[in-house]
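As structure tokens, the structure follows; a few thoughts come after it.
Only a portion of the chains appears, each positioned as in the full assembly.
Per-chain residue numbering starts at 1, and chain names A, B and C are given in the order in which the chains are listed.
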Amino acid sequence: MSTPLPDGQTVFVINPNSTQRVTDGIDAAMAPLRMAGGPAIECLSLQSGPPGIQTQHDVESVALPLASLARSLEARAGAFVIACFSDPGLFAVREAVKAPVLGIMESGILTALTLGQRFGVIAILDASIPRHLRAYGAMGVQSRLAGELAIGLNVTELSQYERTLERMTEVGRRLCDDKGADVIVMGCAGMAVYREPLQQALGMPVVEPSQAAAAMAIGRIKMNWHGA
Amino acid sequence: MSTPLPDGQTVFVINPNSTQRVTDGIDAAMAPLRMAGGPAIECLSLQSGPPGIQTQHDVESVALPLASLARSLEARAGAFVIACFSDPGLFAVREAVKAPVLGIMESGILTALTLGQRFGVIAILDASIPRHLRAYGAMGVQSRLAGELAIGLNVTELSQYERTLERMTEVGRRLCDDKGADVIVMGCAGMAVYREPLQQALGMPVVEPSQAAAAMAIGRIKMNWHGA
Amino acid sequence: MSTPLPDGQTVFVINPNSTQRVTDGIDAAMAPLRMAGGPAIECLSLQSGPPGIQTQHDVESVALPLASLARSLEARAGAFVIACFSDPGLFAVREAVKAPVLGIMESGILTALTLGQRFGVIAILDASIPRHLRAYGAMGVQSRLAGELAIGLNVTELSQYERTLERMTEVGRRLCDDKGADVIVMGCAGMAVYREPLQQALGMPVVEPSQAAAAMAIGRIKMNWHGA
């Protein structure tokens, strides 16, 4: 990302949790989207955020801090990505800044709609599913949803690559075989490393939502489009 | 777009009609999306296509020629965009090539879903609206549709900039005031020159669908995602 | 509400804004729902809330304070009502306390579904409508929505009873005549005084959402039902 960029040309991908390891995972996933002549893509943790976004309390707790952080970055910002699958604070950030703001859930799903007819979502936690379903309803895309299932692993298990991939594969297969999914959306940020092997294992397209959102953000910067 | 690109790195934006002036308009609209390190964006007319895509016959007539053309370009292609608002042959082209293929209708609408809650579409011809509605139904996004109205200008009128902008503005305002739209999608290709003034006149975001599709295509190339 | 009640028998109706006059209006509207042997109904302002809930920022700013306030009242609480038509923090409060929690938007709409086939909503501000539409989508009840229109009065006008009733009547009539509504939901709290005259003027049922929610809360307390 060598050469200095003019103001208003950076995509800020904000991880609403404070776990730098997650932000690092997101950052690594951005590599293919960094091009000479394209916008810089900068990944940040929300320092005041919780270690992870698991509960509704977590979701609510980051909305205004995300808006403040976005506002503080506005001079340099071309676009913002909220990098958590619950799209916390999405509409608050949109209201706070002029630049386009994309949530990874909405971007992941909108991208999936171009890759298959019925999308399945692999969630981490069962408890997040009702929240996600509300968001799909607000988006008006439920008729395209095949189903959402959680891998249900604890923190220790989630740190084990093989165990996690195995569970994701099992759940993805059930979404395909029992629910009729023909494209999968990963229902979380920071797990881009699993995308390719999961796609191989399942034999159907898998969308990593942070990449989907950043990809959309690049074009949005270039065209300078944002909501009213 | 100076430096030579590796194979498989070009976005081919194919205008399914044979009117070079339309292709030129699309090509001009691509300017902001061309980045030094980004994919080349090449705009082509379908030589065998009709002068415009107006009837269902026109739509059907270009499906397989588009698939053939895409296949012939496949070695150099990173992605394809079908640049007609009826998304003719979209699924045939997807079947024909490995690279990602995006329609401008679907991309325009998916983009609009991130810019407002209810999208309105400005069509050229009344007769296209049922065809578009079928496509929105297939996409499963009708609950987000505020309405679609046609400007209903003849070819002579469409060649008059002021007259056309005036009608688009009238129709856009009716979509907003009577139908509740808060984001507008232009229901045709090759009219990107109207986007900015229309957005100014209406005071709400206006999506030009060829740009929306090409923007999504860039990211798709970089991530190398395509349907199963 | 004379006699002392056992713990866990009070309906707390929380106005998420800090304007006591609004809370007083809500409190007055609760009169018919106060019965001997029934739960106490206590109306509170959220002291830390903004003077009104108008923006997305306002909505987000009260979510966790509402959850905290609810938790602090939990020993005495039988149920909670969030008395703002954006249902701010609804799911955060549900997560925070064991007692049932009802939003006035959801309760107002669910009640309207038993009074007519297509509900119209009279909003105060145009800018709130997209937020409301997202909520109707999340609830899955859009096919019953006839439309939502704002009265668009400024603060001075809103303080004038006749002017406000006149505008509500105009908007209500348009919802009926142009959009096909056969039941009206008032899209705000604290305006219960208009319900009866508006219903008379329109000749169709009008739902005041704070009353709708408190009414549902009473039964919920008595049956001791709450979410998982």
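As a convention for this text, contacts are C-beta pairs under 8 Å (C-beta built on N, C-alpha and C of every residue); 3 or more make two chains touch, one makes a residue touch a chain.
This one's a predicted model, so the numbers in the text were calculated from it and none came from an experiment.
Here 3 identical chains are displayed in place, and the whole complex they belong to in this file is assembled from 6 copies in total.
Heads up, the rule we're going with is that only the chains that are shown with their structure count from here on.
Among the chains in view, A has its Cα centre nearest the centre of the complete protein Cα set.
Annotation: the subunit A:subunit C pair of sequence copies touches via predominantly the same residues, more than half of the used numbers being shared. Note on chain placement: the centre of subunit B and the centre of subunit C lie 43 Å apart, centres being C-alpha means. Chain centres here are Cα averages; for subunit A and subunit B they lie 26 Å apart.
Averaged C-alpha coordinates give centres for subunit A and subunit C that are 33 Å from one another. Residue numbers of subunit C whose C-beta contacts span two or more other chains: 134, 137, 142.
Those residues of subunit B that touch subunit C in the complex are listed here as 116-118, 143, 180, 182.
Every residue of subunit A that touches subunit B in the complex is listed here, in rising order: 32-33, 35-38, 100, 102, 106-107, 110-111, 113-116, 139-144, 182-183, 203-205, 207-208, 211-212, 214-216, 218-220, 222-228. If you check the complex, the residues on subunit C that touch subunit B are 129-130, 133-134, 137, 142-143, 147-148.
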